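Excluded from the complex is one protein chain; the other protein chains are retained at their positions.
Let's turn to chain A:
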Amino acid sequence: MSPRLKQSTGPQFSRILGIGAERGANVVTNDDIAGPIDSSDEWIRQRTGIITRRRADPGTDVVDLSVAAALKAISAAGIGAAEIDAVIVSTVTYFHQTPSAAALVADRIGATPAAAFDISAACAGYSYGIGQADALVRSGTARHVLVVGAEKMSDFIDPTDRSISFLLGDGAGAAVVGPSDTPGIGPTIWGSDGSKAQTIRQTHAWSDLKENPELGWPTLRQEGQPVFKWASFQMPKIAQEALDAAGVTADDIQVFLPHQANMRIIDQFVKQLKLPDTVVVGRDIADTGNTSAASIPLAAERLLREGQASSGDVALQIGFGAGLVYAAQVVVLP
(Lines give C-alpha, C1' and ligand atoms only; values in the text may rest on other atoms or scores of the structure.)
Protein backbone atom coordinates (compact mmCIF):
# COMPACT_ATOMS: atom_id res chain seq x y z
CA MET A 1 0.00 0.00 0.00
CA SER A 2 1.31 3.46 -0.87
CA PRO A 3 2.10 5.66 2.11
CA ARG A 4 -0.36 8.45 2.80
CA LEU A 5 1.40 11.83 2.38
CA LYS A 6 1.18 14.74 4.74
CA GLN A 7 0.20 18.08 3.18
CA SER A 8 0.92 21.41 4.78
CA THR A 9 -1.79 23.46 6.38
CA GLY A 10 -1.52 26.97 7.72
CA PRO A 11 -3.26 29.71 9.62
CA GLN A 12 -6.78 30.66 8.59
CA PHE A 13 -5.93 34.31 7.91
CA SER A 14 -3.06 36.45 6.67
CA ARG A 15 -2.35 40.15 6.59
CA ILE A 16 0.25 42.72 5.63
CA LEU A 17 2.42 43.31 8.70
CA GLY A 18 4.57 46.17 7.42
CA ILE A 19 5.26 48.26 4.32
CA GLY A 20 8.50 49.99 3.28
CA ALA A 21 9.47 52.19 0.36
CA GLU A 22 12.51 53.51 -1.43
CA ARG A 23 12.26 56.11 -4.18
CA GLY A 24 14.88 56.98 -6.77
CA ALA A 25 17.28 59.55 -5.34
CA ASN A 26 16.81 62.20 -8.03
CA VAL A 27 13.82 64.45 -8.75
CA VAL A 28 13.34 64.78 -12.51
CA THR A 29 11.03 67.57 -13.68
CA ASN A 30 8.94 67.68 -16.84
CA ASP A 31 11.18 70.43 -18.19
CA ASP A 32 14.16 68.10 -17.71
CA ILE A 33 12.74 65.57 -20.18
CA ALA A 34 10.43 67.60 -22.45
CA GLY A 35 13.04 68.62 -25.03
CA PRO A 36 13.71 65.28 -26.80
CA ILE A 37 9.96 64.57 -27.12
CA ASP A 38 9.11 68.09 -28.28
CA SER A 39 6.71 68.50 -25.37
CA SER A 40 6.18 70.81 -22.40
CA ASP A 41 5.53 70.80 -18.67
CA GLU A 42 1.92 71.83 -19.34
CA TRP A 43 1.28 69.02 -21.86
CA ILE A 44 2.73 66.34 -19.59
CA ARG A 45 0.79 67.57 -16.55
CA GLN A 46 -2.46 67.74 -18.49
CA ARG A 47 -2.03 64.30 -20.04
CA THR A 48 -0.66 62.44 -17.04
CA GLY A 49 -0.87 64.47 -13.82
CA ILE A 50 2.87 64.01 -13.39
CA ILE A 51 4.78 67.01 -12.04
CA THR A 52 8.05 65.23 -11.23
CA ARG A 53 9.25 61.65 -11.32
CA ARG A 54 11.94 60.04 -9.17
CA ARG A 55 14.88 58.36 -10.86
CA ALA A 56 17.76 56.48 -9.31
CA ASP A 57 21.48 57.12 -9.65
CA PRO A 58 23.29 55.27 -12.46
CA GLY A 59 25.03 52.94 -10.02
CA THR A 60 21.83 51.90 -8.27
CA ASP A 61 19.95 48.81 -9.49
CA VAL A 62 16.68 47.11 -8.57
CA VAL A 63 18.41 44.93 -6.01
CA ASP A 64 19.71 48.03 -4.20
CA LEU A 65 16.25 49.63 -4.27
CA SER A 66 14.63 46.37 -3.14
CA VAL A 67 17.00 45.90 -0.20
CA ALA A 68 16.37 49.44 1.06
CA ALA A 69 12.56 49.06 0.84
CA ALA A 70 12.65 45.53 2.29
CA LEU A 71 14.61 46.52 5.40
CA LYS A 72 12.08 49.28 6.14
CA ALA A 73 9.15 46.87 5.65
CA ILE A 74 10.71 44.28 7.94
CA SER A 75 11.36 46.92 10.59
CA ALA A 76 7.77 48.17 10.28
CA ALA A 77 6.51 44.59 10.62
CA GLY A 78 8.38 44.21 13.90
CA ILE A 79 10.08 40.96 12.98
CA GLY A 80 13.66 39.98 12.29
CA ALA A 81 14.94 39.38 8.75
CA ALA A 82 15.72 35.78 9.70
CA GLU A 83 11.99 35.21 10.20
CA ILE A 84 11.35 35.83 6.48
CA ASP A 85 11.11 32.46 4.81
CA ALA A 86 10.14 33.44 1.28
CA VAL A 87 11.12 36.44 -0.84
CA ILE A 88 9.21 37.38 -4.01
CA VAL A 89 10.54 40.21 -6.17
CA SER A 90 8.39 41.50 -9.01
CA THR A 91 10.35 43.44 -11.60
CA VAL A 92 10.79 43.86 -15.34
CA THR A 93 14.00 45.84 -14.97
CA TYR A 94 16.50 43.41 -13.47
CA PHE A 95 18.81 42.87 -16.40
CA HIS A 96 20.06 39.40 -15.56
CA GLN A 97 18.28 36.32 -16.83
CA THR A 98 19.71 34.49 -13.83
CA PRO A 99 20.18 34.33 -10.90
CA SER A 100 17.05 36.04 -9.65
CA ALA A 101 17.03 39.42 -7.95
CA ALA A 102 15.08 37.81 -5.09
CA ALA A 103 17.92 35.47 -4.13
CA LEU A 104 20.31 38.42 -3.90
CA VAL A 105 17.79 40.49 -1.94
CA ALA A 106 17.19 37.61 0.49
CA ASP A 107 20.89 37.33 1.11
CA ARG A 108 21.55 41.04 1.50
CA ILE A 109 18.76 41.54 4.03
CA GLY A 110 19.87 38.54 6.08
CA ALA A 111 17.01 36.19 5.18
CA THR A 112 19.11 33.34 3.72
CA PRO A 113 18.03 30.49 3.32
CA ALA A 114 14.56 31.90 2.52
CA ALA A 115 12.96 30.63 -0.69
CA ALA A 116 13.44 33.31 -3.32
CA PHE A 117 12.12 33.92 -6.81
CA ASP A 118 11.21 36.71 -9.22
CA ILE A 119 7.91 37.19 -10.99
CA SER A 120 7.24 39.05 -14.22
CA ALA A 121 3.86 40.70 -14.04
CA ALA A 122 4.86 44.27 -14.88
CA CYS A 123 2.62 46.88 -13.24
CA ALA A 124 0.43 44.15 -11.69
CA GLY A 125 3.44 42.52 -10.06
CA TYR A 126 2.92 43.76 -6.51
CA SER A 127 -0.71 42.62 -6.45
CA TYR A 128 0.33 39.30 -7.99
CA GLY A 129 2.94 38.98 -5.25
CA ILE A 130 0.49 39.79 -2.44
CA GLY A 131 -1.86 37.16 -3.84
CA GLN A 132 0.92 34.57 -3.85
CA ALA A 133 2.14 35.56 -0.38
CA ASP A 134 -1.38 35.23 1.00
CA ALA A 135 -1.63 31.73 -0.47
CA LEU A 136 1.82 30.69 0.77
CA VAL A 137 1.09 31.83 4.33
CA ARG A 138 -2.39 30.32 4.56
CA SER A 139 -1.21 27.01 3.08
CA GLY A 140 1.57 26.81 5.66
CA THR A 141 4.25 26.83 2.94
CA ALA A 142 5.81 29.97 4.41
CA ARG A 143 5.20 31.88 7.64
CA HIS A 144 6.49 35.33 6.66
CA VAL A 145 6.74 36.33 3.00
CA LEU A 146 8.52 39.45 1.77
CA VAL A 147 6.91 40.86 -1.39
CA VAL A 148 8.88 43.51 -3.28
CA GLY A 149 7.82 45.49 -6.35
CA ALA A 150 10.98 47.09 -7.69
CA GLU A 151 11.78 48.89 -10.91
CA LYS A 152 14.52 50.94 -12.41
CA MET A 153 12.45 52.03 -15.37
CA SER A 154 15.00 54.71 -16.25
CA ASP A 155 17.20 51.90 -17.61
CA PHE A 156 14.38 50.78 -19.91
CA ILE A 157 13.43 54.06 -21.62
CA ASP A 158 14.17 56.00 -24.77
CA PRO A 159 14.33 59.76 -24.12
CA THR A 160 12.87 60.40 -27.61
CA ASP A 161 9.87 58.08 -27.09
CA ARG A 162 6.56 59.94 -26.75
CA SER A 163 4.50 56.86 -25.85
CA ILE A 164 5.53 55.94 -22.31
CA SER A 165 9.11 56.84 -21.35
CA PHE A 166 8.25 60.27 -19.97
CA LEU A 167 5.87 58.70 -17.44
CA LEU A 168 8.36 56.40 -15.83
CA GLY A 169 10.22 56.55 -12.53
CA ASP A 170 12.34 54.33 -10.29
CA GLY A 171 11.61 52.88 -6.88
CA ALA A 172 10.80 49.87 -4.77
CA GLY A 173 7.97 49.10 -2.40
CA ALA A 174 7.96 46.13 -0.05
CA ALA A 175 5.46 44.38 2.20
CA VAL A 176 5.81 41.63 4.77
CA VAL A 177 2.86 39.22 4.76
CA GLY A 178 2.33 36.92 7.73
CA PRO A 179 -0.26 35.06 9.78
CA SER A 180 -3.18 36.93 11.31
CA ASP A 181 -5.97 36.34 13.82
CA THR A 182 -8.39 38.27 11.60
CA PRO A 183 -8.90 38.45 7.79
CA GLY A 184 -6.40 40.91 6.29
CA ILE A 185 -6.17 40.05 2.59
CA GLY A 186 -9.30 39.50 0.50
CA PRO A 187 -9.46 37.12 -2.46
CA THR A 188 -7.16 38.06 -5.34
CA ILE A 189 -8.95 38.64 -8.64
CA TRP A 190 -6.33 38.20 -11.32
CA GLY A 191 -5.92 37.37 -14.97
CA SER A 192 -4.23 38.07 -18.27
CA ASP A 193 -4.93 38.78 -21.94
CA GLY A 194 -1.92 37.91 -24.08
CA SER A 195 -3.85 38.79 -27.25
CA LYS A 196 -3.07 42.42 -26.34
CA ALA A 197 0.62 41.79 -25.67
CA GLN A 198 1.66 44.30 -28.34
CA THR A 199 -0.05 47.25 -26.67
CA ILE A 200 2.73 47.55 -24.03
CA ARG A 201 5.92 45.96 -25.27
CA GLN A 202 9.67 45.83 -25.41
CA THR A 203 10.95 47.15 -28.76
CA HIS A 204 12.87 43.93 -29.50
CA ALA A 205 14.16 40.86 -27.72
CA TRP A 206 17.59 40.76 -26.09
CA SER A 207 18.37 37.78 -28.31
CA ASP A 208 17.84 39.97 -31.42
CA LEU A 209 20.98 41.85 -30.40
CA LYS A 210 23.09 38.78 -31.13
CA GLU A 211 22.24 39.01 -34.83
CA ASN A 212 21.76 42.77 -35.07
CA PRO A 213 23.85 44.68 -32.54
CA GLU A 214 22.86 47.92 -34.30
CA LEU A 215 19.34 47.55 -32.87
CA GLY A 216 20.72 48.87 -29.64
CA TRP A 217 19.36 48.58 -26.13
CA PRO A 218 15.66 47.53 -26.06
CA THR A 219 13.21 49.99 -24.52
CA LEU A 220 9.51 50.15 -23.71
CA ARG A 221 6.61 51.33 -25.90
CA GLN A 222 2.86 51.50 -25.50
CA GLU A 223 -0.19 52.21 -27.61
CA GLY A 224 -1.64 54.88 -25.40
CA GLN A 225 -5.27 55.01 -26.51
CA PRO A 226 -6.13 51.27 -26.37
CA VAL A 227 -4.26 50.93 -23.08
CA PHE A 228 -6.10 53.94 -21.62
CA LYS A 229 -9.44 52.49 -22.70
CA TRP A 230 -8.66 49.05 -21.24
CA ALA A 231 -7.31 50.46 -17.99
CA SER A 232 -10.03 53.06 -17.50
CA PHE A 233 -13.08 51.00 -18.43
CA GLN A 234 -12.20 47.29 -18.05
CA MET A 235 -10.06 47.44 -14.91
CA PRO A 236 -12.69 49.13 -12.69
CA LYS A 237 -14.80 46.00 -13.30
CA ILE A 238 -11.94 43.87 -11.91
CA ALA A 239 -11.64 46.22 -8.93
CA GLN A 240 -15.37 45.86 -8.33
CA GLU A 241 -15.00 42.05 -8.46
CA ALA A 242 -12.32 42.28 -5.77
CA LEU A 243 -14.67 44.33 -3.57
CA ASP A 244 -17.47 41.83 -4.14
CA ALA A 245 -15.21 38.85 -3.44
CA ALA A 246 -14.09 40.42 -0.16
CA GLY A 247 -17.71 41.04 0.82
CA VAL A 248 -17.40 44.83 0.97
CA THR A 249 -18.65 47.81 -1.04
CA ALA A 250 -17.07 51.08 -2.12
CA ASP A 251 -18.69 52.65 0.95
CA ASP A 252 -16.84 50.25 3.27
CA ILE A 253 -13.28 51.10 2.22
CA GLN A 254 -11.13 53.96 3.44
CA VAL A 255 -8.35 53.88 0.84
CA PHE A 256 -8.00 53.22 -2.89
CA LEU A 257 -4.58 52.24 -4.21
CA PRO A 258 -4.62 51.92 -8.01
CA HIS A 259 -1.45 51.31 -9.97
CA GLN A 260 -0.01 54.77 -10.57
CA ALA A 261 -0.20 54.63 -14.36
CA ASN A 262 -1.65 58.01 -15.18
CA MET A 263 -3.74 60.47 -13.13
CA ARG A 264 -6.40 60.46 -15.85
CA ILE A 265 -6.83 56.69 -15.42
CA ILE A 266 -7.00 57.09 -11.64
CA ASP A 267 -9.75 59.72 -12.09
CA GLN A 268 -11.72 57.32 -14.30
CA PHE A 269 -11.44 54.58 -11.68
CA VAL A 270 -12.88 56.90 -9.05
CA LYS A 271 -15.80 57.71 -11.38
CA GLN A 272 -16.49 54.17 -12.55
CA LEU A 273 -16.30 52.70 -9.03
CA LYS A 274 -18.41 55.59 -7.66
CA LEU A 275 -16.01 55.97 -4.75
CA PRO A 276 -17.37 58.28 -2.06
CA ASP A 277 -15.41 61.45 -1.27
CA THR A 278 -14.40 59.89 2.04
CA VAL A 279 -12.13 57.38 0.28
CA VAL A 280 -8.51 58.53 0.22
CA VAL A 281 -7.04 57.91 -3.24
CA GLY A 282 -3.35 57.20 -3.79
CA ARG A 283 -2.01 59.86 -6.15
CA ASP A 284 1.70 59.38 -5.62
CA ILE A 285 2.23 59.51 -9.40
CA ALA A 286 2.25 63.32 -9.26
CA ASP A 287 5.69 63.35 -7.61
CA THR A 288 7.05 59.86 -8.18
CA GLY A 289 5.93 59.02 -11.73
CA ASN A 290 4.84 55.59 -12.91
CA THR A 291 7.10 53.06 -11.18
CA SER A 292 5.37 49.91 -12.52
CA ALA A 293 5.48 47.11 -9.91
CA ALA A 294 6.55 49.53 -7.17
CA SER A 295 3.75 52.04 -7.56
CA ILE A 296 1.07 50.55 -5.27
CA PRO A 297 3.26 50.03 -2.18
CA LEU A 298 4.90 53.42 -2.77
CA ALA A 299 1.47 55.05 -2.80
CA ALA A 300 0.46 53.12 0.33
CA GLU A 301 3.63 54.01 2.20
CA ARG A 302 3.16 57.67 1.41
CA LEU A 303 -0.44 57.81 2.63
CA LEU A 304 0.52 56.02 5.86
CA ARG A 305 3.59 58.21 6.42
CA GLU A 306 1.68 61.44 5.78
CA GLY A 307 -1.19 60.38 8.02
CA GLN A 308 -3.79 60.37 5.22
CA ALA A 309 -4.31 56.65 5.89
CA SER A 310 -4.06 54.73 9.14
CA SER A 311 -3.23 51.25 10.31
CA GLY A 312 -6.38 49.16 10.13
CA ASP A 313 -7.84 51.05 7.17
CA VAL A 314 -9.39 48.87 4.48
CA ALA A 315 -7.81 49.48 1.08
CA LEU A 316 -8.71 48.34 -2.41
CA GLN A 317 -5.61 47.86 -4.55
CA ILE A 318 -5.31 47.00 -8.24
CA GLY A 319 -2.35 46.56 -10.54
CA PHE A 320 -2.58 46.29 -14.33
CA GLY A 321 -0.13 46.50 -17.19
CA ALA A 322 2.02 44.80 -19.79
CA GLY A 323 0.90 41.30 -20.65
CA LEU A 324 -1.73 42.40 -20.45
CA VAL A 325 -2.08 41.31 -16.82
CA TYR A 326 -4.04 42.47 -13.81
CA ALA A 327 -4.63 41.64 -10.16
CA ALA A 328 -6.74 43.23 -7.44
CA GLN A 329 -7.51 42.57 -3.80
CA VAL A 330 -8.84 44.31 -0.71
CA VAL A 331 -6.33 44.51 2.13
CA VAL A 332 -6.17 45.86 5.67
CA LEU A 333 -3.32 48.37 5.91
CA PRO A 334 -0.63 47.63 8.52
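Going forward, a contact is a pair of C-beta atoms (placed from the backbone, for glycine too) under 8 Å apart; a residue touches a chain by one contact, two chains touch by 3 or more; residues count from 1.
As a convention for this text, contacts and distances are computed from a predicted model.
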item	value
Omitted chain (choose from "histidine kinase", "YhaN AAA domain-containing protein", "Energy-coupling factor transporter ATP-binding protein EcfA2" or "Acyl carrier protein") - UniProt protein name	"Acyl carrier protein"
Residue among A:His96, A:Lys229 or A:Lys274 that touches the chain left out of view	A:Lys229
In chain A, positions touching the absent partner	46-47, 223-226, 228-229, 232-233, 262, 264, 268
